[in-house]
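Just one protein chain is left out here, and the rest sit where they should.
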Amino acid sequence: MSITAFIIISLIKSVAVVFVLLTAVAYSVWLERKVSAHIQNRWGPTRVGPFGLLQPLADGVKFIFKEDLTQPYVYKPLYIAAPIIAVVFAISSIAVIPFGTWVTVGPWGTTFMQITDLNIGLLVVLGITSMGVYGVALAGWASNSKYSLLGGLRASAQMISYEVSLGLSLVGVLIMSGSLSLREIVDAQGGRFWGFIPRWNIFHGQTIAFFIYLISAYAETNRTPFDLPEAESELVAGYHTEYSAMKFAMFFMAEYANMVTVACLATLLFLGGWHGPIFGPPILQALMPVFWFCLKVFFFMFLYVWVRWTLPRFRYDQLMAFGWKVLLPLAVANIVVTALIVALRAQYPGFLSFL
Amino acid sequence: MNIPLSYYLLLSGFLFVCGVAGFLIKRNIITIFMSIELMLNGVNLSFVAFAAQWHSLSGQIFVFFVMVVAAAEAAVGLAIIIAVYRTRETLNVDQVNLLKL
Amino acid sequence: MTPNPYLWLLPILPLAGAAINGFFGRKSSRKAITAVALTFCGAAFLLALWIAVGFSSASAPYYFDLAHWIRSGDFRVDFSFYLDQLSLVMLLVVTGVGFLIHIYSVGYMWDDDGFYRFMSYLNLFMFFMLTLVLAKNYLMMFIGWEGVGLASYLLIGFWFTKDSAAAAGKKAFIVNRIGDFGFLIALFLIIKHFGSLDFPTVFQAVAPLPSETAGAGFLTAIGLLLMVGAAGKSAQIPLYVWLPDAMEGPTPVSALIHAATMVTAGVYMVARSHIIFERAPSAMTVVAIIGTLTALFAATIGIAQTDIKKVLAYSTVSQLGYMFMACGVGAFSAGIFHLMTHAFFKGLLFLAAGSVIHGVGGEQDMRKMGGLRHFMPWTFATMGIATLAIAGIPPLAGFWSKDEILWQAFGQSWVYWLIGVITAFITSFYMFRLMYMTFAGDYRGGAPDNSHGHDAHGHGDGHGHGEPHESSWVMLGPLVVLAVLSLVGGLVGYGNHFEHFLDPVFQAGKAVQETAGETGSRSLEFVLMGISISVAGLGWFLAWLLYSNRPKLPARIAESLGGLYRAVANKYYIDELYAVLFVKPLIDGSTSILWHGVDQGVIDATVNNSASAARDISDEVRHMQSGNLRSYAGWVAAGGAVVIAYMVWMGVR
Partner (left out) sequence: MLHLILFLFFGAVCVAGAVNLLVQSHPINSALSLIAVMAALAGEYLLLGAEFVAAVQVIVYAGAIMVLFVITIMLLNAGKEERTKGSRVAILLGVPGLLIGAVLVAWTLLFRSNTTMVAIGAEPGSPKAIARLLFHDFLLPFEVTSVLILIAIMGAVVLASRPEAVAKTAGERSETTPELVGAGRNRG
């Protein structure tokens, strides 16, 4: 593949992925509204388009045309920069997420369903998400409002706390697959054991890690039951109290983009990525992995919404105690046990071979 | 495609000098603390650069140790800053010169 | 040499007793303390007896290496014990007399508050004395040497609340240190020349050396230095001054340590090192002269003393002089023989004197006694036997040993013999003087008055001491045993049995004796014996004349003698002389030179000036420590620039 082809394909892939991501974000909002409505025995959006399917579009138009208020005492540079930071980091982490396997793109050669693959892909995702906290923190501080400040403080404290257990929960997976490249991690989960159970990490010794990851991910994305930073009963709207119109929309997009990223990561690390039954004609076979991947991500998105409208909110000290006193030790224990089993298996090949 | 290693070292030296200058001229204790981090980063760059020159990963390992120490230092240092701020209600180092809390 | 695994038990047993009483005695009952002290001491005595039974003149020495101690290059010193005929005699004397005095102490010290302390110290003393006696090398001997010094110090100052006792303890300790100084240097010389301190090694190395007849070599130096040590420990001129003062201690202590055992350690050490001395004739001569002079000198002082214990103390010094005289003329076995008999009768004398003091309520001044034979017949009888023994009346113990010494001394030079005979006469005189003043005539003591008692040890208070009384049987028992020993103890010397027993030890010394034996004939020996017996009788007669027949006469004689009497009564002003010669210059020198000059002028000044200099500099420099963080950073940056400049300069150069 020539360098120009590489650049062109990369550009196409980038545009496509960003488009898909933004669409997914928009329809996540629709999904949220629809599901919450049904949980509460309502209809949800129905007016715009069939089943309210065009509602996200209408929302977007509304955000753009609303008045963009800037309060007089805010620290303006950061007030403006904060939502941009949030949304940029939220979207850019999608760059290393693989959506599927190799596909042949006509005469130009084959390519991978991923913008780029890095040896340290997982670390890049973690790094970019860890930078996302600045958007929230700076928004809270720059707004020069006590609700915002408290929200920002809570958000940043909560995010860097749960980042620890989130990161540690992934180490088990890394030990199992021996790589930081997301593509190789997924490849390591191919196949089945006992003939029918897929060799996904969630079934493959990392069940505890999966739940740790899930819980930490909820906290990372400030979702219920960990939505303390924007707890409307305490802090009005938390760090984005003073934001309106498109700036608010950026935070909104950042939150849902983060959810999508986290869901993608969970899919890749624990649910076998694009692995799934493949059948049908060649064109279908080429698209099946993407379908399976999207299905799993959709499952996670649904789970997000389901949990949000089901569980009550934690108290802040409970949240911190849970993160540091329960999740962190569990994650460490998981690492120790996993490492022990892997090491023993390297020594004695038959050790716990059914796992 | 090759550039002299001394470019990296110059950059590292510049960052270090900026750190020292920050320590000398800044008044805010947190900014001074950040200047220290800047110095550490400058040193880290030289570690990585020398690792490239000698083709030995040990230089990169040292970066990790520097980071760990920096993390510990940040945790304790910021806690101290908070404690100082509670009693002094100022972050200006020129006013925190009583040699006691 | 044969190993004997029981040797180390001998010293350890009293040490165990000392430890038990010392650590737990404060809370224990007196009976328990007594039981512990007597059990361990008695066990040591029985063990010694048991070992002695299997030991004959022909036996090879026993030894036992307990543990390694110093291993430094080729030089090594171990905790090892050694038993030959010489140590066996000492061993039996120490444990036997020591055990008797332990029993006696129980009665004597029963009412004292520090009973447990006393018994513990006594046991401790036994431990160190046995270490000294059983040592296989000079360093072990030195441990024992210093240890008995410590025990002596503790016991002299036993009633440490009394200033005189505390001072006497210090005096004994310090004077002994002077002697130890010589001893230590002798040890260093031995290490330098022989590379070892083990007796067998050293003596084997010395044996082939020629006698240093012309001039003085290192053997003479070693001998003289050893003699300095011995003079300190055994109270010889010029270091005898501590022994009379040591009478401040309880009387059993005087009996055990300052008469029977510890003070003879010097004699033992000289006898032990006889091989060295025999090859250093000048050193031998010095030993003989010192011993002879001490014997005469101390005896004359003894004439004028009125304190019963002081008389005995000077008598001890005098008798020790005899022993050194014996060693000095090469009659080591005679010296050891006298050491043994002296342990019996002098121990007995002290114990009897203690019984007297006990009986009259703590009074020690003989002028306030008299007529006590009616009150305490047993004491009178036993003390009489001891007096006869020390005076050299045949066939009691003292006669045999003293006569042996005089005979051997005559073989060396008639001067020694003459002085020895004069001393024997004086000894006889002051001993019978003591007897007459104490036991004959009428009781001159008044109503009990504790204030005039020298020996104000705690047991004057509870007892009514209106009448002098006989002591309890706990105290009289040892008196009787020792009296029997004083009676018959000398008979072991009959026919030179004792001498032959010690022959394996003093083999080399025998040559000297043979020559002595050849010069004098058998008849001459009897003549000399007759002379010494007659001077003893003469002394007795003179004492009877002055103190029993005409009691007014001594005062008149004293008056007519005037200054001479006062000089004798005041011990020739030796203490005062020492005070002027040594103590005062030392104190003055210490005060003006060391204290004001060196300490204040140099050391303190250095410290103070450097401190004030540091303060002045710090006063200036402390402004650098302003507390301002950025100032510190400035200094660091400037210093960093200097370092970088240096490194660049070094790199470019």
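Letters are used for the chains, namely A, B and C, taken in the order the chains are written, and counting of residues starts over at 1 for each.
The rule we apply is simple: contacts are C-beta pairs under 8 Å (C-beta built on N, C-alpha and C of every residue); 3 or more make two chains touch, one makes a residue touch a chain.
All values derive from a computational prediction rather than experimental measurement.
Taking every chain of the complex into account, the omitted one touches A, B, C. Only one residue in the set A:21, A:149, A:168 or A:202 touches the chain that does not appear here, and it is A:149. Of the listed positions C:53, C:67 or C:652, the one in contact with the omitted chain in the full complex is C:652. With the whole complex as reference, residues 624, 626, 628, 630-631, 633-642, 644-645, 648, 651-652 of chain C touch the missing chain.
In the full complex, the hidden chain is touched by chain B at residues 1-11, 13-15, 17-22, 24-28, 30-31, 33-35, 37-38, 41, 44-45, 48-49, 51-53, 55-58, 60-61, 63-65, 67-76, 78-83, 85-86, 91-95, 97.
Contact between chain A and the unshown chain involves residues 75, 77-78, 118-120, 123-124, 126-128, 130-131, 133-134, 137-138, 140-141, 149-150, 152-154, 156-158, 160-161, 163, 167, 180, 315-317, 319-320, 324.
Simple rule for what comes next: only the chains that are shown with their structure count from here on.
Contacts between chains form some other arrangement here, matching none of path, ring, star or all-to-all. Work out the mean CA point of chain A and of chain B, and you get 33 Å between them. Centre-to-centre separation of chain B and chain C, using mean CA positions: 77 Å.
Of all residues in chain C, none touches 2 or more other chains.
Partner chain C is touched in their complex by these residues of chain B: 20, 23-25, 27, 29, 32, 93-94, 96-99.
Chain contact summary for the complex, chain C toward chain B: residues 625-630, 633-634, 637, 640.
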